[in-house]
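Quick one: the structure is below, and I'll ask about it shortly.
Only one protein chain is missing from this complex, and each of the others stays in its spot.
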Amino acid sequence: MTAPARNRPPRVGDSPAVRRTLITAVLAIGAVLVLAPLVVILTQAFSLGFSYFAETITAPDTRHAILLTVLTALIAVPVNTVFGIAAAWAITKFDFPGRRLLLIVAEIPFSISPIVAGVAYLFVYGLQGLFGQALQDADIKILFALPGIVLASMFVTAPFVARELIPLMQAQGRDLEEAATSLGASGWRTFFSVTLPNIRWALLYGVVLCNARVMGEFGAVSVVSGNIRGQTNTLPLHVELLYHDYNTVGAFAAASILTVLAIFTIIAKVLLERQGAGRGGRPALAAPNAIPAEKPQ
Amino acid sequence: MKIRLENVVKTFETFRAVRDVSLDIESGELVALLGPSGSGKTTILRMVAGLEFADGGHIHFGDQDATDIPVRDRGVGFVFQHYALFPHMTVAQNIAFGMKVSKVRRARQEIDARVAELLRLVRLEGLGDRFPTQISGGQRQRVALARALAVDPKVLLLDEPFGALDANVRRDLRRWLREIHGELGITTIFVTHDQEEALDLADRVVILNEGRIVQQGTPEEVCRRPNSSFVMHFLGDAYRLPAQVEAGIARIGDVALDAPSCPEGPAEIYVRPADLGWTNSGSGMPAVVTRVIDRPDGRRVLADTDAGQSLEIDVPPETPVRASDRGFVQINRGSVFPAA
Partner (left out) sequence: MPGLPLSLGITLFYVGLIVVLPLAALVFKAASLGPEDYWRIVSSARAVASYRVTVLSAFVATIFNLLFGLALAWVLVRYEFPGKRFVDAIVDLPFALPTAVAGIALTTLFAPNGWFGSILGEIGIKVAYTPLGIMIAMAFTSLPFVVRTVQPVLEDLDPALEEAAQTLGGTDTSIFSRVILPLLVPALLAGVSLSFARSLGEFGAIIFIAGNQPMSTEITALLAFIRLEEYDYQAAAAIASVLLITAFVMLAVTNLLQSRALRYTVRN
């Protein structure tokens, strides 16, 4: 894979012209499309000096937005994690009719627009929705308040933990758990001492991605939160608000917090992938050359 | 096509895989490269194919220096250990691949006719539309061979061609490959670590160890006249018996064996179970039987000599012998080498 040496015949695409062209093209496009946005966020955030930056991110509205975002994540991520583990356990450790359907339904949020999610929640908890009237009568506020934001966040991230665990637990099979229970371990004991150690990196991986999405979710939350400044504004919504107030530098200052979160997410992802989590641990979508040999010698 | 390797050398990082190998292969010959893993046999095969370049030395195809000819122009047919069939192509498409990508344009009918002919040759008529996943291992092996033959190669190279197959499929395919070779007369080199396979199939066996050729010759030559203890051991179960050579005769106690070419002094006699005999009375190495194993084709006696050596001896099935019998081990044949 290194530069083709005299003693190694070239593989497809090893000719220097192809190599150089491809690497240059990819790096150039990547720089424009991926690296430049990162750079522009940080330069814009500090374009009026550090004190302005500090002022913006410590302003009460920003502080409240950060708080709300963290609070949302503190609720949504653990709940989602419990669901992810339960779903993976049910789907991989048991055979029951409708397993495939359940899997497909759980994956739906991944393929639909967050706006659709937001709109859908309005029709459940909004005044014009299924439970709207009842909730108002009971004086319970879900929409345009924290519960709505949490629910919408849970919707968009529902498959995040489960989809990391299911392929892994499927590949690991049921032998270990069956052995543990046959030795008299309880279900909880089996889970904590046998299953969990084997899936901990994949679990953490799912949690990290889930957290990033919850903290960064914009579309769905923007529908259900009502965008009330200083009350139901999460950090991404606050970025929009500042931007539309023509406070571009302020918007980028707030955005830089989310960018730091993104960078930490990527670093965590790389570290976890080294532990075998994520795409490394997941079987390739289709192993096209996996024609199993009849009997390995 | 005659193939000649001249002082070929190949090093991977720091591992010297092939050290100064020279080898001549006659046109139409069927040659086995036999050796344990790491002996450099596959590397040699890949260098002949052009899948690796030699660090030093030359490879000639006929009168042409092929050392620097790229693999696609070398005109070899290569059968990979796990066949490397294209999984997204049917059997027929796999076989047709070489003709389709060839510089020589062929009409579709011509390709189809050739594919049909090859399917007949490898006895897979009617399976042309299957995908590789849908046929058995032995069938895949034959598809791989048909695909390699489709480009009319000057040389056919096979890397552990039967390594991934069941024992009985393996035996059938071996005989069949021999037949095909007889029919086509194409120069063929195959790599194996299985001495039985090499002896069964090849005109000539080249035995390799640690990147060097240790011995080459017909199966008879390497079996009857092994030139080293390595070859003796590698070709099958062998026991080493310390002996003394005097005046061209090796002796262990009152057992004597001709050793005309062995220098005087301490030596080692290498014997196989079939080279030994058992007698309850007479002469030989005194021993006691520990176990008798009966098999469809004979009887094997496990015995400990008084000198403290455990031996296995093949005897005719009617030989009267039982565990804990005392008697004598006779040496009917053996190879004598000076003591290491």
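Just so it is clear, A and B label the chains in written order, and each chain counts residues from 1 on its own.
The working rule: a residue touches a chain if its C-beta (ideal position, glycine included) is under 8 Å from a C-beta of that chain, and two chains touch if they have at least 3 such contacts.
Keep in mind that what you see is a predicted model, and the values were worked out from it rather than measured.
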item	value
Option from B:V8, B:I25 or B:L51 whose C-beta touches the chain left out	B:L51
Residue in contact with the excluded chain [from A:A73, A:L135, A:I149 or A:M215]	A:M215
For chain B, the residues touching the chain missing from this view	49-51, 71-74, 76-78, 80-82, 84-89, 97-98, 100-103, 130-134, 147-148, 150-151
Footprint left on chain A by the chain that the document does not show	1-3, 9, 11-15, 18-19, 22-23, 25-27, 29-30, 32-38, 40-41, 44, 82-83, 85-87, 89-91, 93-94, 96, 102, 104-106, 108-109, 111-124, 126, 128-130, 151, 154-155, 158, 174, 177-178, 181, 186-187, 190-191, 209, 212, 215-219, 222-223, 235-237, 239-240, 243, 248, 251-252, 255, 258-259, 261-263, 265-267, 269-270, 279, 282, 284-290
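Everything below uses one rule, namely that only the chains that are shown with their structure count from here on.
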item	value
Touching residues on chain A, where the partner in the complex is chain B	6-9, 288-291, 293-297
Contacting residues of chain B [partner chain A, same complex]	10, 50-55, 70-71, 82-83, 85, 87-88, 132-133, 136-138, 140, 160, 163-166, 169
